[in-house]
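The complex appears here minus one protein chain, its other protein chains still in place.
On to subunit A.
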Amino acid sequence: MRGHMKLGIKQLTAGYINGQFSPKAVTEQALKDAKNLKTLNAFACLAPEQALQQAEDSTERYAQQKPIGGLDGITIAIKDNFCTSNLPTTCASRMLKDFVPPYDATVADRLRAAGAILLGKTNMDQFAMGAGTVDSIYGPTKNIWSEDLSQDNWRIAGGSSGGSASAVAAGLCYAAIGSDTGGSTRNPASYCGVIGLKPTYGLCSRHGLIPLVNSMDVPGIVTRSISDSVEILNAVAGPDHLDSTTIQKSFKRLQLPEVDQIDLRSLRIGIPKEYHCEGLTAEVLETWTKVADLLECAGAHVQQVSLPNTASSIFVYSILNQCEVASNMARYDGIEYGHRSEDERSTEQLYAQSRAEGFNQVVKTRILTGNFLLLRKNYEHYFEKALRVRRLIADDFAKVFKPSATEHKVDILLTPTTLSDAPLYKDFASLSNRDQCAVQDFCTQPANMAGIPAVSLPVRLSKAGLPLSLQLMSNHLNEQLLLTVARWIEAQVEFDCLESLEKHVARD
């Protein structure tokens, strides 16, 4: 176990400044660890040469006492659906197997500008369609908390940003960027025992994020601590003229109070009863109750609230997702880039064959369904209706966050992230992709429907020794309060994100 891994970003950069550590040594170690933990399959591709070059540059900057930003020398990883120039960006699909983007996603660009060192691209479900990181051309990603990694009964990392969560949980990097459309960052963070932040829609640029559902996608942040999340968010958030859906208001950097300065007495916490749903395990329910009690004991007002349209989310999500997928995938024809079939008998044949070869069954099914739902005769009945129900779901949140004559508003909603601890791969794989997503995303999807910020944080271990996490949600752009409360809980529960790694190292 490397001592520096226990540190937060701020502590590590302080160590760089005073010469206790060097970016070069940290990066070399990270690349070595990544190789040693190859069995996790967290990375779609590593970029050792680029990373080492960046590390050397960073080391040089520290030597001259001129670090370029708050993340100078911090090792990170980025999900393989964010474009990175000179590094393949494949979405874990054969369709983009050899695709090297000519540009950097805004998120990647800003992280680089802040001095972060990119170790590589992380594994995911093909085009982010999944909740397990099991549908990838690189094979599934494993959860470091698994009782046994060598056998077939390992645990899934969750998904679709499983590679990002797995890499952070295994101490391979300090932070990783994921994407979150229906829970794709929070879900694997929950299973892997790390922090998964889904910022407000429009706070972080999607430019360069290969879209799944444009109206719900947000870049997600995976770290081992809330303060590290804040560091990353501060580096990547804010308006971007290349993404017209970013919030135009300039971003005010978050600064969280010290834990002992956090006063919860004026805080109102809502417990939405609909999240007490079918399939919720006793352990998660118990964790949920425990944290609610903790908050109440600290003076917060905890009350039950209702978000009556929660259960509709799965259906709405399914329709909107498949429609946008059908549209977004239309560009993959093998003409300008991506997989091109040998079959050039006709343009139509070339398209059909390239797409047949390039996409997996999950992608194909969604494309077909989406196109069916978008047909003129179906549009109103499915797509428009789904948009209306989406509005109802968003209104549910708006109501609880807004004071009314009869009820107090709540500031924060506390819910489970996932319904259980990480499933075994063999159990998970026995379900269809559709069923996997429907169960996995139940608690996380609604935040994407409404565009509100949410964070998943690990609380304790299950009987099987796996992380159990909870989710906090708040109103639009309320990241400051959301993360303040999360930080308070984090300090109370004292979850050790790297415990699994220590066990793992000890075992071998």
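Going forward, a residue touches a chain if its C-beta (ideal position, glycine included) is under 8 Å from a C-beta of that chain, and two chains touch if they have at least 3 such contacts; residues count from 1.
Operating definition for what follows: contacts and distances are computed from a predicted model.
Candidate names were "ATP citrate synthase", "ER membrane protein complex subunit 6", "Checkpoint protein" or "Glutamyl-tRNA(Gln) amidotransferase subunit B, mitochondrial", and the UniProt protein name of the unshown chain is "Glutamyl-tRNA(Gln) amidotransferase subunit B, mitochondrial". In the complete assembly, the contact with the undisplayed chain comes from A:F383, out of A:Y317, A:F383 or A:F495. Screening A:R331, A:R388, A:H408 or A:K426 for touch with the missing chain picks out A:R331. Contact with the omitted chain, checked across A:T281, A:N371 or A:Q480, is made by A:N371.
Only one residue in the set A:Y62, A:W154, A:Y191 or A:Y351 touches the chain that does not appear here, and it is A:Y351. In the complete complex, the hidden chain is touched by one of A:I271, A:A292 or A:C323, namely A:C323. Contacts to the hidden chain, counted on subunit A, fall at residues 82-83, 89, 91, 96, 99, 101-103, 105, 206-211, 213-215, 241-245, 248, 323-324, 326-327, 329-331, 333, 335-337, 347-348, 351, 371, 374-376, 379, 383.
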